[in-house]
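Report on one structure; see the data block that follows.
Incomplete set of chains, arranged as in the complex.
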């Protein structure tokens, strides 16, 4: 049996290629959308991708199953569990509790493991030439290393009312059943540390049933009510694009033919598309952005959070342009395509040419925490905005701050006074750069970003206040 | 806790980088010699390599521990078990049964697990912030997926008389102790499928104690005598360079400053070094080699066996040149350096320039199995040479074949008649190409390589004979 993990750090998302060397067949579980990597591994190992499976309808990325099927001719193996609302609207071989199929000599047994989603299944993998006992379980968003899949996403991200608690109870029952698996069994989760599909995922890629039973908080709670309460507590705000993913992953849609190849824009072309309302995504570092940027740009920096924040801030189906050096464009395009943001039409390497041609650049004022402290003592006439997650705000804020999660800012702009100076902070300064650029884009004239954010504030031993009015609304 | 596998396919060799994100410290276990990859991972993850450990004195590769220590300032953690003969002659922190050390919050407990070698240790890894129970064991060449480390290498490869059986008995006892570990524990072996450090390693990278107890042949034999007999049976011939590795890994030696950068040779320079006796290693495909090559070249093809066959065929300390396209040279140099073959001085991309300049090229005759069958029926006046491993020969040969493992050919040339046609075969045609080129290099005038080898012979339903005189000598 051949086994390979393919891991996307930007989404902390794991997919697996499992093959039978004797017959040359191979299965890909939870493929990402830029599928060339699977075909490349298969080619190197002299395998053919013949089976494509998903553990569930994903919310945090657009799967590449359709693309891979088109490219390889492999069949799709998808869940038919979960009821009418959770049926894939595309041709597939239906999997249910108890289903099984062979990938050469490798046997795949299907468990229905609802909780994260109603249709969620897990794959018990047996290397039949070696043993009749299973060797691994691909658990998708059921069991992670140190955590379990959150059952509140459908309600919080996709608007399915009253599914949160039901999901939590299903998860409890699925977990009791998981405990019946042998301790030695390897657990291959669908996500690693940093994913928004859970709240405390570990950084080690794999685990075992026995180790999870020992250490995973969710498997150690024996009381259902306690479990339900605990799992619904402290989950991070789900990114705005999750709702879109649920639909796009479920419905029929054309497979991506090839990665978009955005062309380099001249200043003239750039001005034209800006007039047409195309969004500019400036991926440079926040200090560079602060120094000068094309007015109206969003500052989503090119780091591991790029995909997620692009998902929070960009509008599906609308064209946008990148400010990014040429050698980074392909990787950024891949990141975007992984969540279905396929409408990138071009890029400019930086803004020097724009500025040289005599065009206006906007700057973003930055302030350090000591100066902010002075400013707050001296003047009440500013709006202090905390754009962190609720779980962070609960541990303390800078006194007087209003809290709006950066991802919700665009739809809650009305809560902010347009003519006052808005000083934005987050934990370290990155999310507040996104938020500040979003405010500028929406006409706020006086926006200031706090360098180093709340972490710098606390390290400078400045006073931390309790947050008063928790008004987190999606 | 951070965890990353670094795997070299050429030697089927696994190393591990384990870090503590809270303190930024990191440990590398069984580093390969081109160490840039560890430093790169550490830099990306914002870790510092502070600890370097080895499970034992390796025989199949030259570790990069010295290099990595020089580059990072990290300390070496090495075994002091095994008695006087097995002590590392370089500065290190001594590890013994029961030793333990911390890498940030990650605890490493040392088990003495002799069998493969007397000083062999394994590392029990506990993520102390998560649990007081261990999560993984790095087992080196003690327990593999589906196999265990062979105890006969010291005797067979390095000439330590009468250590084979003793090692087998030690291994038996070490394995009984291994069974006491919890089933759930993840097992991180030092090798994967294809390594010559065992006989039947699996292709899945990791396993668990429980799964190995279920499926690993070595853990299922409860009787010591039966185990000793079984483990010493059917082990592959150890490559010639293993003896060299044992010494080089144990003794003090200067760390490699940088990867060799062989320069492109002109035809004139090439002729000069050939006159000086430099070995030419032609890494092209065997069919290309057959069409024409620089007389005296060895044909070690650029595939996954390249490192091992370079180790079998090349002489340590002697300069050699590669025939390889420029874009492959760096990777080939890395492969060579991993087993301490640092004396590559140059390369030529192919032999067209050589031939164009009017120099003689040698060809290698190839024959398919049908024609070979005819030839054998018609003429007895040829020497048929089987260069496969003993374990393969035991399952049948082409009638009349003499058996010399390709790796031993150089020292057993006297057993072959220099003036007769020698027809060489192996399983598929690759090893016989090496052997045939070795015969040509040593003055044999009439050498023929069998296309497709024994596999093609059997597929053509030609008669298979039992091998008569097994005279395998190292």
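Worth pointing out:
Each chain gets a letter, A and B, in the order it is written, and its residues are counted from 1.
The definition used in the following text is that contacts are C-beta pairs under 8 Å (C-beta built on N, C-alpha and C of every residue); 3 or more make two chains touch, one makes a residue touch a chain.
It should be emphasised that the depicted structure is a prediction, and the values quoted were computed from it without experimental measurement.
Assembly remark, whole complex in this entry with 2 chains visible in place, copy number of the identical chain is 4.
The rule we apply is simple: only the chains that are shown with their structure count from here on.
Put simply, the C-alpha centre of chain A and that of chain B have 41 angstrom between them.
Those residues of chain A that touch chain B in the shared complex are 1-3, 21, 127, 130-131, 133, 135, 146, 182-186, 202-211, 213-215.
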